[in-house]
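Here the complex is missing a single protein chain, while all its other protein chains stay put.
Up next, chain A:
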C-alpha cells in the first residue's frame, strides 16, 4: 500500500516520462470512462488523457462514448460497463439527472463512480471539476483588467441567462472587478448570444456603436469571442480592444492569430480524464479523499472539497504563443 503511494507520487512527479513504475503487478483495475459523445475533438482529447493513464499505471482504463450525444444511449453504455464487472466507472454525463438511476445501480454493486461536469450529481462517490466557476470567472477578469490597464469600459456575454456556468463566471468576474478595479465599468446588460457566433458579432457591432469607448469584451460560450473578434477585426480595432473569454483554439485560432482575440480560457479534457481515473484508483486502493488532496495532472493539486465535489485550478490560458499546443 505504502509502496504504491510512493510509486504514485514518483509517477506524478515524472508524469510526462513513460513511467512504468506505477504499473503495479498485482491489481490492475478495469476502469471505463463513459463520455457524452465519441468522435468529437473535445472527447478525443480526453481519450488521450485516459490512454496515457492506462499506459503509465498499467490499469485497464479505456474510454467509450455513444456515437450521438444522447442521454439514453449513454445510460445503456453505463449498463454494459456494469455488466462487464468494471471496478470503477468514470462518467461525463450528457444529462446528469438521466444517469442518476444507473449510477445508483453501479454503486449498489460496489463500483466506484466518479463524474466530471456534474457538480450537482447525487449518485457518485465524487465529482471532479477543473475549477470552481467563481475562481475561473475571477481569473478571466484579472487577465482582462491587466490587458485594459485596469480602466475603461467592458461588456460581457453569456450563452443565455439560463446557462448556469456562464452566468456564474460572469457574475464572479463582475463582482471581482467592482471590488478590485474601480476604474473599470461594465456597460449594458449581460448580452445573450444563444451560443451563436452571429449574435455575438451583431451585439458587438451594436455595443461599439452605443458605447464608442468600450474596450474590453468577456465571452462565455465558445463561439462568443470568435464573433466579437470578427467585429473587432472588420473595424480594425485589434490593437485597441481586449477580447477574452472561454473558447477553444479550433474555434478562435484565426482571431488569435490576428490579435483580434487576445486570450482564451478553457480546461484541458485530457487532464480531466487523467484526474478522474487517478481518483478512481486512489479510492479503489482504499485511499482517503480529503480537502487539499493532490492528483498528478497540473492544476489538480490542492483540490478543494465541497460536499462531494473536488475543485481544481486547472484552467488553461492560451494566446498566440501557445495555441499550437492545444490542437482541439
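We adopt the following convention: a contact is a pair of C-beta atoms (placed from the backbone, for glycine too) under 8 Å apart; a residue touches a chain by one contact, two chains touch by 3 or more; residues count from 1.
In this text, contacts and distances are computed from a predicted model.
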The complex's invisible chain, by UniProt name, from "NADH-quinone oxidoreductase subunit H", "Urease accessory protein UreF", "Monosaccharide ABC transporter membrane protein, CUT2 family" or "Phosphonate transport system permease protein": "Monosaccharide ABC transporter membrane protein, CUT2 family"
Chain not shown: contacting residue from A:82, A:98, A:175 or A:237: A:237
Chain not shown: contacting residue from A:30, A:142 or A:190: A:190
Touching residue (missing chain; options A:123, A:185, A:202 or A:301): A:202
For chain A, residues in touch with the removed chain: 40-41, 161, 188-192, 196-198, 201-203, 205-207, 209-210, 212, 223, 226-227, 230, 234-237, 250-254
